[in-house]
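The other protein chains are all here in position, but one chain of the complex has been omitted.
And then chain A:
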Amino acid sequence: MKFGDILKSACTNLMRNKGRTILTIVAIFIGSFTIALTNGVNIGVNDYIDKQVSGVGGDDMMLISPKATVSMGNTDEPQKYDPEKKTSTMSQNATLNDKDVETIKEMDGMKDADSVKSYSINYISGASDEKYVFSSMPILGSLEVDLEAGKSVNQESKDFEINLAPEFVKSLGYKSAEDAVGKTVKLSTTASATGEETIVEAKIVGVRNQSLMQGGNSLLNQALIDELSAIGEQGLPESMLGQYGMVVATMDKATYSSDKEIADLKERLGEAGYAGQTVDDEIGMIRNIINAITGVLTMFGAIALLAASFGIVNTLFMSVQERTREIGLMKAMGLSSGKVFSIFSIEAALIGFLGSVLGILGAAGVGNLVNGIASDSFLSSLTGFTLIQFSWSSSGAIILIIMAIAFLAGTLPARRAAKLDPIESLRYE
């Protein structure tokens, strides 16, 4: 018997008892639907988190601050003061200087290190002349800015440039993101020694997309930060210059990429008196929660599939029972046991195929619907967030896995069919 004929006869058998076939397929559908949908949510959320991570800074970036040491340390005795170590306590605000930057840069596994200059901005005002509290940050690491309009700030430029947070567009008096691009805003900053206020003018070169991690934060280019920082330090004594709260280091990803190597790097930083944090550390928590939730839902889907595979076993056992005569006759006519086995196990795999494909199509349909509703309502503020996403590879994997499960379930009845003795099955009652 040719494979095409085996496939055809498996299809014909499925059609012979439509009601029973449909019920079995529905059971598979439920499992497949659940798994496909949760998988879609998982992909959607992780994709968004990835985008956010690259929006905060590259994944090779590490933020380094002085290690906050509890005075009691790990021993019961108070820890000795060491002027070389940054052993500040919580109540003191530890700072880093150029020497620290050099030390960090020299460490194994670090490619580069840069100080993050501190600056303060009192307010921002734009076309509406209204003053607003303004939070901002420099561009860190190899950042890709997710923009709604305009372009990314130029780090090399001598001009003062801003990528404005979208929340500010309306308040500053612009009609839209496109309208805001190219406009000039006023930033107010104060020299910490003298308390003298200075206004710096900067150009909006782009407007950011909504961001989950950095809502309301605008991005400033290096020239603007240097200017703000210089104004802030005006009049300060020499000894208080060149103090940074944080250093941004770039890890050498070519040699330091595994979690273990990064952990090792952090440990060595800790020994040197610094605390290092990667972007993934900050967002890892959210990722873990999402993975845990979708993991549990996938489990439910898997349980549904397990129940459904018993359905397949039952359906096919009934089918073997009904077709005993036919199987016996075909075997008498020379059909091999192997082919009989194929007919039934392919029938099972077909049930799995139909159920999983329908489940994925159903999940895709529901996913589109939910995405539509979500982006109009509770997710409308998070541009670029597609809650449920499907990929060909994961859909294909789901179909293959379910077909394999169905096939395995089918082997039980298929074996019984294959072992039927033609004489026994053709005996007339």
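In the analysis below, a contact is a pair of C-beta atoms (placed from the backbone, for glycine too) under 8 Å apart; a residue touches a chain by one contact, two chains touch by 3 or more; residues count from 1.
The rule we apply is simple: contacts and distances are computed from a predicted model.
Only one of "DNA mismatch repair protein MutL", "Putative ABC transport system ATP-binding protein", "Cytochrome c oxidase subunit I" or "Fe-S cluster assembly protein SufD" fits the UniProt record of the hidden chain, and that name is "Putative ABC transport system ATP-binding protein". For the options A:Leu23, A:Ala332 or A:Ile373, the residue in contact with the chain missing from this view is A:Ala332. Listed for chain A, the residues touching the missing chain in the whole complex are 1-2, 5, 16, 325-326, 328-330, 332-337, 339, 422-423, 426, 428.
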